[in-house]
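To start, the structure itself, in structure tokens.
Shown here: the complex without one of its protein chains, the others still in place.
Note that the chains are named A, B and C in the order they appear, and that numbering of residues resets to 1 at the start of each chain.
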Amino acid sequence: MSSHQQGKKQRSRADWILLFVGLVVGSAFGFWLTPTILYAEKAQPLQFNHKLHLEQVSDGCQSCHFLREDGSFNGIPSIQSCQECHEADSPMGEGANEAAFLKYVEANQPIPWLVYARQPDCVFFSHAAHTANAGFECAQCHGDHGETTKLRPYEYNRITGYSRDIWGKGPIGLSGPPHRMKMDDCAKCHSENGVNRACFVCHK
Amino acid sequence: MRRWFDDLPKYADDSSWHPKGVKRCRPEIFLLWLGLPLTLLAYFTVGAVLCLALGLNQTNMNDYFAFGVWIVVDLAVIALGAGAFFTSFLNYIVGKTELKPIVNAAVLIGFICYVGAILMLGIDIGQPIRGWFGFWHANVHSMLTEVMFCITTYAIVLTIELLPTVLDNKRISRVPEFGTMSHNLHTIMIVFAAAGTFLSFFHQGSLGGMFGVLYARPFAARGGLGIWPWTFFLFIWSAIAAGPSFTTMIVMITEKVSGRKLTTHNVKMLMGKISGYLLVSYMLVKSADTAWWVWVKLPSMGLTMDDMYHNPYGYWLMWFELGLFGWLPALMLLQEKVRESYGWLFLAMLMTCTGVALNRFIFTIQSLALPVLPFEKFYSYLPSWQEWGIASLVLGFGLLVYMLAYRYLPVFPQEPELNDK
Amino acid sequence: MVIDLDKCTGCGACSVACMSENNVGVLHDETDKIRSITWLRVYQIDNGKSFPDTEVAFIPRPCMHCQGGKAGTPGQAFFQEDPLLDSEAHPPCVSVCPATATDYDEETGIVSQIPTRCIGCRYCVAACPYHARYFNWYDVPWPKGTPRALSPFVSPRMRGVVEKCTFCYQRYQRARNKALVDGSEVGEMDYQTACTEACPSGAITFGQLQNPEHKVHKLISSEHTFRLLEKLHTDPKVYYMSKREWVRKMADNYVTRHKKLAQAAAGGGH
Partner (left out) sequence: MQWDRRAFIKLAVGGVLGVHASPLVWKLMDDSTIWTQNWSWVPVPEDGEVAFANTVSPQTGNAVQTRLVLGRVDGTRAIRVEGNPDHPLGKGGVVPEDSSALQLLYNDDIRVKTPLMRDKATGRIVPLSWPEALDLLSGNLAELVKKGKPEGIMALGHDPDSTTSQLLMSLMAALGSPNVAFTPDARETLALAGLATMGQTDLGFDLANADFVVSFGTPLLENFGNPVATRKAFASWRAYPKNSGYLAQIEPRASVTASQADLWLACNPGTEGALAMAMCAIMIQEGLYDQQAVGAAFGFEDEGDFPGFKSYVLKNYPREQVAAMAGVPLSKLLKLTLDFAKAKRAVAVCGPGPSGGPGRMYDFMAVLALNALKGNIGKPGGVLVQGELPLKPLGEASLATKVPPLVNPALGLDQNNPHAMAEAALTGKPYGINTLLLVGGNFMYNGPSAGTMQKLARQTPFVVAITPFLDESAAVADLVLPSTHWLEGWGDSVSPFGSPVASYGLHLPLIKAVPEAKDAGEILLSVAARLGGKPAKALPYKNVEEALAVRSEALGDFEKLAEQSYWVQEKPNYGAIQFNTPSGKFEFFSLGLFKLLSGRAGNPTALAQMVAGMGVSGGLEAAFLPHWEPPAAADDLGTGMPLLLQAVPSLRTTWGGDAITPYMVKVLPDTMLADKDKLVVEMNPATAHELHLYEGDMVRVDSTAGSLIAKVHLFEGASPGMVFAPVGLGHQAFGFQVADKGMNFNNAAKVTSDPMSGLPIWELTAVSVEKV
């Protein structure tokens, strides 16, 4: 074997290491960049203490987020329903939040909450079917949201505008509810429980 | 003082890249030639930008002509590109090594046809960005899914099959890794030929099946005779009949344009013979299918042949497809005399290709043109200039790749020896 | 669904009600009928006779929600005699979709279409002999302010996808929600399509074809009942009724049909 050939072989091996190094660096870069480049944060218009409110109301989550008579779901309560407890002229406490809230009350403007669990428009989700019928607890999909004392920042996808809660926290998105709410998660549960998986069951 | 352009001729001198033992035209002449495909590609680009930015309303397609010239061209080039898999099949698997001199060309033409078709399909769908749904959320029952999978994988196979030819380029092959790779590829080419045959066989069939399964569109639905959909086999059959013709035809055109002999006439005659026998058998089956359709299938749907042919899509289409461009070239190709004559062989092959392209046109456009509801209106369709622009992609892209390949790659192994003097 | 053509006056109320229920857009040129989206199109037919024996009639055509030729999958069908052997549902349009953007719901028998899944290949459009499937050639130019009238129960479509009649599935969903809360079942009158409700003649009846307690079940056994293109074995779920023989004859192709009749019905032809 001539030295020329040997040199070539060594060279070749070193090159393959380079390829591997590139692979590792590129992959690490990709994992790091994915959330940074895709997601942005927005603060909620004002803070809200779910835990505190839950202690005050009589009917748990359903006090504000309830099924209406026609079976549709009252997601975010209107500012009028807030006023059933909060009165415009007598602030509850001194906090800046209460003041900010009362500003909306005075203007009779809806609070522009950013909804973590908002599904895209093409999705039909029936709370009635999952709670009244299947007996789900809120936490099964929404996690400990009702126990939190403050609202975490709302993360959304820059391209699609979706809440990050839909895709989930992890970089690959392999979790399931309550950490992720993708179609696959719905479909998985539907098949496991023998629920109809036809398209129209969940799409409109 | 050297001017910046004084060195240009040196840089432009690409003769070291040319295949061994052949002569190619001067770079500036070649550049001029390149103008033709580049113009076509520019036309394509205008159409593509319009269609992607403004939507498919830029075409003249509509809800009645859901498919238009793009699908026709797609189907036609894929059928004509079948020369690649069938010649490879004969060469590598059946062992008809007489075809070796033309296999590279067949693969190259196949590659052009398939890649061109895929690019065009990308614009044909209303939501190109969602195109991958066809793979990710594939509906395994759909003929189109099969087509998508097979075309894409076969395009990859074709790329691999083409790779040795690329690597055999005089300069590239100097790189030792590439040289080894090329050699290794050559030895395992039979595997790819087999894979290609399998894939191509199925998607040619699926393309036919695409129409055959439209059981509620009386023109397209061909059944009976124990097998459904019949079009599955008809499309394979016609594709393998026309493919060799098309490959040979392109080689002959290249010979005329370059003024150089590229393969021996024996090879062409053999290709013609293969085409001819296949075409005759195809025409027999096709005629049987048509007869069954006319006398059994259509009446069962309450229709007669008269319902199927309205001007401008009149009976003439049928006579052209089955007669002038069907039986006639089939019988011509069977004649030794015809095959011996360069001109007659070319003509017969041209007619064969025309017939198969016409068949694809008829299945796409006429299937859709015929109103099925008795109270529906009859419409006809002419593509818009934007559509032609996109359709010209195949030609532009094809010419470009083919010209580059001809100039730089050893596509025709017989060329040096045939042009020795 | 059963549509009594002898009661239909071709007023277009069903079609308009459908469009307002389902957020269908209006384009600049709606005379381009082969690009205009009308989930429920009202066809006008005539008997082809000359004055004064001419008669016209109307055929409202929603999606037929075909059960199909029971052919199973085309894959299985390769080596079958014909598309009628298997027992599975096989609408002409569903099996062809490469991206699973449409399916046949065995529970309701409704053929769905999910525009956000659709890649816009239009193969289903080509497959449907009723022209019930529509491609969005354009983005809908909603005039300023008019999106306020859009229903939140149906998602507006983007260009480049296919859409069609869904038998107002959103109404079924709402009815089902209510039934779940009430602990009851979805009754016949709880789920009615927008066109059924709107028809001023009451020509449309909607319900479960197999449910003996529903009106449609009885209607489809009438000798005056027929379907469109039955010979193609699409097995539609939309039935029509008419006491007029020429109207019934117009629903399918007949080898013996006088050619002129068909052409005249196609609006004079071209």
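FYI, a residue touches a chain if its C-beta (ideal position, glycine included) is under 8 Å from a C-beta of that chain, and two chains touch if they have at least 3 such contacts.
Here the structure is a predicted model, which is why all the values come from computation and not from measurement.
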item	value
Visible chains that the absent chain touches, using the contact criterion stated earlier	A, B, C
Residue among A:Q62, A:S78 or A:S191 touching the omitted chain	A:S78
Option from C:Q44, C:S184 or C:Q210 whose C-beta touches the chain left out	C:Q44
Interface with the undisplayed chain - residues on subunit A	11, 14-16, 18-31, 33-34, 37-38, 68, 70, 72, 74-78, 110, 112, 120-122, 157, 159-162, 171-173
Contact footprint on subunit B, counting only the chain that is left out	127, 129-130, 132-133
Touch list for subunit C against the chain that is not drawn	4, 6-7, 9-13, 15-17, 19-21, 23-24, 26, 28-33, 36, 38, 42, 44, 46, 48-52, 54-58, 116, 139-153, 155-158, 160, 174, 194, 197-203, 222-224, 241, 243, 264, 267-268
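One rule holds for everything that comes next: only the chains that are shown with their structure count from here on.
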item	value
Graph class of chain-chain contacts, one of line, ring, star, complete, other	line
Mean-CA-position distance for subunit B and subunit A (Å)	49
Centroid distance [mean C-alpha coordinates] between subunit C and subunit A, Å	38
Of all residues in subunit B, the ones touching two or more other chains	none
Subunit A, residues touching no fewer than two other chains	none
Complex contacts: residues of subunit B adjacent to subunit C	55-57, 61-67, 124-127, 130-131, 133-134, 137-145, 148, 209-210, 213-218, 223-224, 226-229, 232, 299-304, 306-307, 367-368, 371-380
Of subunit C, residues touching subunit B in the complex	32, 34-35, 43, 45, 59, 66, 69, 71, 73-75, 77-83, 92, 95-101, 117-123, 125-131, 133-139, 158-162, 228-229, 231-234, 250-255, 257, 259, 262, 265-267, 269-270
Touching residues on subunit A, where the partner in the complex is subunit C	67, 69-72, 120-122, 124, 126, 128-129, 132-133, 196, 198-201, 203-204
